[in-house]
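To start, the structure itself, in structure tokens.
Apart from one protein chain that is not included, each protein chain of the complex appears where it belongs.
This part shows chain A:
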Amino acid sequence: MLIPSRNRGGLSRRRFVTGLGAGGLMAALPRPLQAHTPAAGQVPPTARARWDLRVGRTRIEIDRKVLHAPCIGEDVPGPILRWRQGDTVSINVTNTLADEDTSIHWHGLRLPAAMDGVPGLSFAGIPPGETFTYRFPVTQSGTYWYHSHSGMQEAQGLYGAIVIDPPVPDPQPCARDYVILLSEWSDVSPMDMLSNLKMQDDYYVFRQRTLASLPREAREAGSTLAALKDRLAWSRMRMAATDIADVTGVIYTYLLNGHAPDMNWNALFSPGERVRLRFINGASMTFFDIRIPGLEMLVVAADGNAVEPVPVDEFRIGVAETYDVIVQPREARAYTIFAQSEDRTGYARGTLAPQPGMSGPIPPMDPRPVRTMVDMGMDDMKPGESMNGMAMPEHGHDMSASHSHSHLMPHHEGGTMDGMDMTGHAPQHPMGGMQPTTPQQTPHRHDTPTPRHEEGAMAGMDMADMQPAGHGHAMPMSEHRVDEPVHHQPAGRMHRPGAMDHDAPAPGTMPVLEVDDPGPPPLNVENQNIARMPTDRLGSPGDGLEHNGRRVLNYRQLRATRPGSDPRPPTREIIMHLTGNMERYIWGFNGRKFSESGPIRLRRNERVRFTLINDTMMEHPIHLHGMWSELENGQGAYRPYKHTLISQPGSKLSYLVTADAPGLWAYHCHLMLHMETGMFRTVIVE
């Protein structure tokens, strides 16, 4: 079972790339055998409504890794499909694979469930030799992508970009338009990766803390003792602070439009032109941090939807997300598009240049991130320290009461309802009163006060605020299993002088929000951690990007250009814990993998809030098929519409969904191996 590439484990990605010498020279060399269309990354000149795609396996060699890759049109990535909003597209997908089914899922598209392309949920897949015709009206515009949802074909090359023209002229006209599709390439099959990870969870991680790295850590921590203590803390939890990615550059070559770094994918510009770059993360396991040294990037769209432009130097793109950025290079020189993997074991790279074949300097990779207790949802606490040990300055109540209360108290002292944080973002300061030193927890971070109430009922808001923070996380286990929503609980739990009476919502308010809270996940075979104090990390660009001296995009900055189409407040909140056991390599929600849980049922047209609490120490890009996920990031009615949301480790976030698309839909973590090991649910809209 030894696959030759594993020998190459000895070479770090960086050494390997450096070993090739100047990238510029490589660009002049003939490319390897594989048939890359010269137009990789070029958006087709016109939109078409009819497409014929053939899925087959093709021998492709990239970076000396040979793979009989499942792909479309004998190329990785597949063709860029350009559509027009308002058209009804018709795509014939023919399966020419020898003995396996295939499927194409249109990621982020709103379409009838039968056209969504998930075997088992939408249709029965496309058997070998058969053709399936996808046919659906295109009701949206922007940058999207497609990929297989069968087996693990997506991880090996069955993916491509979708560009949809808006019916109106582009509000951000650009002289040039390129797709930048990032992905990975490996000759290790995804099944082998999974099998290896089941046996040894850090199989592909060669950046762990070791004796050799102790002196450096000691310098960073201030003393050897402090460094050792931190190690012991992690070791005690049986986790590793260096666990950033499950599969790394040890076996991956990171691709940009199907080009390895040394192949130097080129895009042309004339100085002064505005260039639109449509970034798509089509990787199966890798987050990328993207920058173009020397150029400011204007983020104009996220997941296909226009946002108020945000100028940034860098941004992180989670698996399956898309971002449109506009750059305006003014000098006639080469600019490097540098996309380093989150764990810094490699990068994808391309060049923006006035002439073909140029290459710019390649910056060194940043230090790899190291997880902290924030990622464990433990804030500043040491892992062994219990919450009971924490001093409660204002009241001597038990933890559960003061927990929820301390959150509201500072606001109540203001005396007005406006002082309360009504957006339903419990995550923002679950321990706000207690932990003033945490940088992310400033009591009032919403610069847009008006939209706060748009989301509705005060009682509902309070529920959302208090329930997860107070009830969900501080109670002893037995109390978590209560069935009733929180507003039916004895007043003693939530009622406090000055707090609102939840049983009697103010007259004229909207219906009460039902909170569907399973409580903290159990510590079981499938879950090894509980984020006791999940924090709001929407304002953080992510692990490894904080305080790096650059302007890095964060979720709080995303503001839609127009208000959301459904102003109704949610009538139900579904709290989902993202859980996993890295040691056993099992992932799931609420301590259960897919096969152990029934579906999530939504009523037709129901407005529902999903709250994600990430109890694991990894990022998870959570993707709901068929419906928008409207991120509640403090932008009120202008919350961004996304199809994939990064849930940061130890964090809590929420988003709204209008269940207006009947049928069976997939809901999952888009890290392929997490999905395949259970972080998946079926959503049924009835």
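Throughout what follows, a residue touches a chain if its C-beta (ideal position, glycine included) is under 8 Å from a C-beta of that chain, and two chains touch if they have at least 3 such contacts; residues count from 1.
Everything that follows uses one rule, which is that contacts and distances are computed from a predicted model.
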Chain not present in the shown complex, as UniProt names it (candidates "2-oxoglutarate ferredoxin oxidoreductase subunit alpha", "Predicted L-rhamnose ABC transporter, substrate-binding component", "LutB/LldF family L-lactate oxidation iron-sulfur protein" or "Copper resistance protein B"): "Copper resistance protein B"
Of A:L538, A:I575 or A:L671, the residue in touch with the unshown chain: A:I575
Candidate in contact with the missing chain, chosen from A:G125, A:G258 or A:G564: A:G125
Sole residue of A:R57, A:R82, A:R110 or A:H149 that reaches the chain not shown, by the stated touch rule: A:H149
Those residues of chain A which, in the complete complex, touch the missing chain: 1-2, 6-7, 9-10, 118-125, 149, 194-196, 198-200, 203, 206-212, 232, 235-236, 238, 481-485, 488, 514, 516-518, 523-528, 572, 574-576, 581, 583-584, 586, 589-590, 592-603, 664, 666, 668, 675-678, 680-682, 684, 686
